[in-house]
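Every protein chain of the complex appears in place save one, which is left out.
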Amino acid sequence: MSNASPERDGGARERLQRWLPKLVLSPSCVLVLFFVYGFIAWTSYISFSDSGMMPDYTWVGLHQWSRLWTSWTWGIALHNIWVFGLLYIVSCIVLGLILAILLDQRIRAEGVLRTIYLYPMALSFIVTGTAWQWFLNPGLGLEKTMHDLGWQSFSFNWLIDSNMAIYTVVIAAVWQATGFVMAMFLAGLRGIDGEMIKAAQIDGAPAWKIYARIIIPQLRPVFLSAVVVLAHLAIKSFDLIVAMTGGGPGNATAVPATFMYSYAFSRNEMGIAAASAVFMLAVIAALIIPYLYSELREPRS
Amino acid sequence: MSAASPTARRGIATRAVLYAILGLFAIVYLMPLYVMLTTSFKTLEEIHQGNMLALPGQWTLDPWREAWGSACIGLECNGVHGYFFNSIKIVVPAVLISGLLGAFNGYVLTKWKFRGHKIVFGLMLFSCFIPFQIILLPMARVLGILHLANSTAGLVLVHIVYGIGFTTLFFRNFYASFPDELVRAAQLDGAGFFTIFFRILLPASVPIIVVTIIWQFTNVWNDFLFGVSFASGDSAPITVALNNLVNSSTGVKAYNVNMAAAMVAAVPTLIVYILAGKYFLRGLMSGSVKG
Amino acid sequence: MSFLHINNVHKRFGETHVLKGIDIAIEQGDFLVLVGPSGCGKSTLLNMIAGLDSISEGELRLDGRCINDVHPSRRDIAMVFQSYALYPSMTVAGNIGFGLEMRKVPRKQRREAVDRVAKLLQIENLLDRKPGQLSGGQRQRVAMGRALVRDPQLFLFDEPLSNLDAKLRVDMRTEIKQLHQRLGTTIVYVTHDQIEAMTLASRIAVMRGGELQQLGTPQAVYDDPNNLFVAGFMGSPSMNLVKARIVEQGGLPVAQVATDDSTLTLPVVRDRDALRDWCDRDVILGLRPEAITDPASANHGEGNIHEAELPVALVEPTGADLYVVTTLGGTHVNARMRPGTPLRSGERTRFAFDVSRMVVFDPESEQRIRDERTAETTPLEETA
Amino acid sequence: MSFLHINNVHKRFGETHVLKGIDIAIEQGDFLVLVGPSGCGKSTLLNMIAGLDSISEGELRLDGRCINDVHPSRRDIAMVFQSYALYPSMTVAGNIGFGLEMRKVPRKQRREAVDRVAKLLQIENLLDRKPGQLSGGQRQRVAMGRALVRDPQLFLFDEPLSNLDAKLRVDMRTEIKQLHQRLGTTIVYVTHDQIEAMTLASRIAVMRGGELQQLGTPQAVYDDPNNLFVAGFMGSPSMNLVKARIVEQGGLPVAQVATDDSTLTLPVVRDRDALRDWCDRDVILGLRPEAITDPASANHGEGNIHEAELPVALVEPTGADLYVVTTLGGTHVNARMRPGTPLRSGERTRFAFDVSRMVVFDPESEQRIRDERTAETTPLEETA
Partner (left out) sequence: ADTAANGEVEVLNWWTSGSEAKALGALKDGLSDQGIGWKNMPVAGGAGTNAMAVLRSRITSGNPPTAAQVLGYDAQDWAERDALSSLDEVAEAGKWDEVFPQPLQEFAKYDGHWIGAPFEIHSTNWVWANKALMDELDIEQPKTWDDFIASLKKAKDAGYTGLAYGGQPWQDTTVFENVVLATGGADFYRKAMIDLDPEALNSTTMAQAFDHLRELLQYKDDNSPGRDWNLATAMVINGKALYQIMGDWAKGEFLNANLEPGKDFMCFRTPGTQDAVTFNSDLMIMFDTDDAQQQKMQQIMATIIGSPEFQIAFSQIKGSVPARMDLSADKLDACAQSGYEQVKAAAENHTLMGSMAHGYAAPASVKNAVFDIISSFVNSDMPSDVAAEQLAMAVQGATS
């Protein structure tokens, strides 16, 4: 289309029209390229530098990385994010799906219940952390209440048990995100063709089999989205841990996000913090990029 | 239907179980909110002796008054209301601008495709997943260079940058379900790029606008990390003020005031969820679920 | 006792009264086609027969047994849904075999049944695909296979061919017809396609706004409609409905119709006795396009042909036919002529009216004006 | 010079070659209908004419001017999209008036134009509704209105009636036809409906896999198809295509067709000269269903009727017609008979073949076997 069209006033305006979409997209592109990918590059560099309290651009090769891998807490943090992430994602999905299925049974108070399940997502853990701490604290919350009510043998002390503390974090995190997952599943359920369910009824399938064999397999895209959103939340679970356990007892509930923060800002080990960040980013990329690829490869119908 | 048939009676029993389960979940879900609310209406003595789950024996609004207007944060005893308005000053432009940019991006990426549009989208989407800790220092430097350090304007910029990924995702998926013919028809009608967007696509985007606003509003309002790092002091958002109030290292903890302050901090997001929750589901159904 | 007996069945969705007392009875081996405008309650009726919607009032009997409260899975009914409703996560074989699996048919037997049906529908080579990888026509056949594999007491089809292109549609229609002839199973079939209804049905039920308008053989419904609605609804292009006046001429009632420039007088052949009472009153005449032809194509053998020269308003050749439009009684009237007839709008030409096929309606009640004995020809199936 | 000249136009989407050199020229006031199977490139061609897709190769001329690089908004073309593409957030009036608004027509004038079009389409009372509140037929009319309000040089319609029910479709078809006659604007129209194509077109272009198969008047395409594809594609029920053998009998070529029990010999009338070369070779005969009738309905006047008694395989009454299926040359053959003919499958009856309408194809190249002079009747429009 190089040959100039004979239109007189058209040329400039038409060219503008042709460039306009890219022009409009470019501010976002520039922002993202600079503030996200530029910073990722910067962090990657820092992970090979001798940075301590403040960035220092002396190249030290893999020094920080080897210190990261010999670090005692990093092992715990990795183990925790693995346990936490897995449990968190699985429980949220299972609970969210169950709630969505239950809510999908033409429930009277659906609107109210939906809001109740959804509201925790609205609150930051800076806000709810204290309430959770109380609630799970054996001396103050659930356990004490049960004792007061006469159930003396009731025991729930996970918050202070270094082996179990991570599970209390899971509980609170699940509480927060289940509603959101439920909403996603509910939307997915509502999108399923009602005739198909009727067809299955005619085929003689009982209700639970209809869900197990027909409906749930069709929610695959919702599962994928839910996993992505939850993985995103799990990796960023910083407020949550800080508000509930501060990473304790000991380092029992340290996760990469708290590890990074603590190494960067209280231990003055920015190099290690950067290395851990780059590592986490690589893990996320390994998880997300195949998903993005599969999502974007084919034009959605 | 006449007399209850066996199937009908079994139906009633199942529904009773159904409602019981849903009700139980609802109670569990409401527990933390309940604890926070009741505590915020109790006196300090009652908290120290009483049961956490009990209703206040003697209701008092003082904790709320104190949290709003006279609780001390550092050496200033003006409550959290100033910070509340800081948050509003941050949330409103951040949500609007990131939403608008996301809408533009979604529009271009679906209706004005160009070579490499998928890569651009992939890059934007991936930006949703970076751990924010790593960008604190470089961001601080950049804000300093831009003279936006320690200001609400700086925080607005930060939230816009890191909100673009999700807003673009939402709008892209939504607009992907719009027929391309719409844009073509408008072109034949003689409409240009912006006219098509503002006159035709945007007015039809209400469901996804609601989803985006809810998501962004919640994220920005509840943000702590950016707030504490880039805008502490007088321009701090409410989460930071709340943290300062709650996390004193010494002294008697005024749990009731803390809880009241926490509720103040939670009210806007709660309102948004309750008011727009219905549209939220609708918006999710209109395409954003699919990834 | 009939095989399927729909006895004064009502359906209400909250305030809306969707079905207002439907009475239909068919015999084993019948092919009942439900037709009617969109939203008239066809799918609702089908769903109620299948047990997928509850019955607000009335009774459903299948083979003598009341099935009002029987769960869908225990009614021994197979259904093909308009939207196919294939299970997207299962293969074609899985889709077809699912009903058998739920009925605990052993794997081996299931396999054989699926293979048999697949062969019948010529989809053997698709058995391992997922529905998403099939073309529209193939999907339709899978949906069909899911019903056919089951050998039920009753088949229900809800517009099963509506999403197919013209060619495939004709093929599938023939397929269904042959199937019905071979198996002899009772079928209830919903469609909005005229040709489908006419060619497949042994009985057609015409519905409108939740009420049954007419139940009868295709021929009866087509040639002998109960009322204006049925007359106008059946057939494409639809029956010409023309305002006319009955006058007496030579002791016999004749119909007078205004043309553009004069008056056309058509003798009345059918329902002559009833029409005697209508002298000097306005009526509506119903004439099928194929009953108005060029004189050469007219059915001189059996018909009662009356010719007239009229102006041509519009000419529409469709290849197979030539539709010629003229104006009668103030409305356009379609006449079907042999293709190739050299006509232009504005010209005048001779039209041959086969008045033996003409029907007459009361313009107020919109009911047919009929001789008593005519109505008796299909006494059981007509409804008020 | 023609009004719209599509000159060797190609379209490639990356690797896929969607249009492979299309040549079409039509005059001002023509009504060109594009038909062809799904995915053959009809919409693509329309989009290219509108300027919504770029042209990979070739040239588009409108009124003598090359418009390859002219922006859609300055081509003076109006288009109705298959999916309507109504602006969901605007009222009906807003939708119709949007094109004028973009062209800076003053508000008052715009209002008048919208009102005029609304009146024409009988949607005056819907002007304040949003598209979501309209029924399918109403939406379609709004989409139409959006194009009609504009008074462009060229209208493009992409399957504009495909989503309507049968009745509305017939009405809208008539509407479009009258509109075209009144305005005289040039129209390019895509459809997969046979009747639409036949009744509306002044020229039909049959496409297949990105290539033009035949361009001609509806009559030419229907009666005188260039090849097997066009013959099979046009018409519903489609043309009977029967294997036969040409032999010489009495110095003239005749076609011999195997029936169930014997051999049927049909004289050849058309393309006799060309067929002389085909003696003792296999061919494919094309016979429209309406050219095989009962002897009484046969076109004895103009046709060349050849009768034979054959067994009836299947009978399909459609109300207006009775399709009788028999077997010829190993395939089912549809014959169209007068409704009411009392026939059952298994019986034998007399069929009348109008051999003057029979066409013959080369089974290998699938091309028509044609006399030279026949091809000359429409020399400019036929394509190789």
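As written, the chain order gives the labels A, B, C and D, with residue 1 at the start of each chain.
To be clear about the criterion, a residue touches a chain if its C-beta (ideal position, glycine included) is under 8 Å from a C-beta of that chain, and two chains touch if they have at least 3 such contacts.
Just so it is clear, the model here is predicted, and its values are computed rather than measured.
Specify the residue from the set A:Ile160, A:Ile192, A:Leu224 or A:Ala285 that touches the hidden chain.
Selected residue, touching the omitted chain: A:Ile160.
Touching the hidden chain in the complete assembly: which of B:Ala67, B:Val108, B:Leu245 or B:Met285 does that?
Reading the full complex, the residue touching the unseen chain is B:Leu245.
Touching the absent chain in the whole complex: find that residue among B:Val108, B:Leu136, B:Ile196 or B:Ile209.
B:Leu136
List every residue of chain B that touches the chain not included in the displayed model.
72-76, 136-137, 140-141, 143-145, 149-150, 228-230, 232-234, 240, 243-253
Would you write out the residues of chain A that touch the absent chain, in ascending order?
Touch with the absent chain occurs at residues 52-54, 67, 70-73, 133, 137-139, 157, 159-162, 165, 242, 245-246, 248-252, 261-262, 264-269.
What we mean here is this: only the chains that are shown with their structure count from here on.
Tally the contacting C-beta pairs at the B-D interface and at the A-B interface, and name the larger one.
A-B
Report the inter-centroid distance (CA atoms only) between chain C and chain D in whole Å.
So the centroids are 27 Å from each other.
Return the distance between the CA-based centres of chain A and chain B, expressed in whole Å.
Distance between chain centres: 15 Å.
Please output the residue numbers of chain A that touch at least 2 other chains, ranges allowed.
17
Can you tell me which positions in chain A touch chain B when the two form their complex?
17, 20-22, 24-25, 27-29, 31-33, 35-40, 42-43, 55, 99, 102-103, 105, 107, 111, 113-124, 126-128, 130-132, 134-135, 140-141, 144-145, 148, 175, 179, 183-184, 186-188, 190-191, 221-222, 224-225, 228, 231-232, 235-236, 238-239, 256-257, 260-261, 264, 270, 273-274, 277-278, 280-281, 284-285, 288-289, 291-293, 295-296, 300
Report the residues of chain C in contact with chain A in the complex, numbered from low to high.
The touching residues are 47, 50-52, 72-74, 77-79, 81-83, 85-90, 98-99, 102-103, 146.
Can you list the residues on chain A that touch chain C in the complex?
Those residues of chain A that touch chain C are 193, 195-196, 198-206, 209, 213-214, 217-218, 220.
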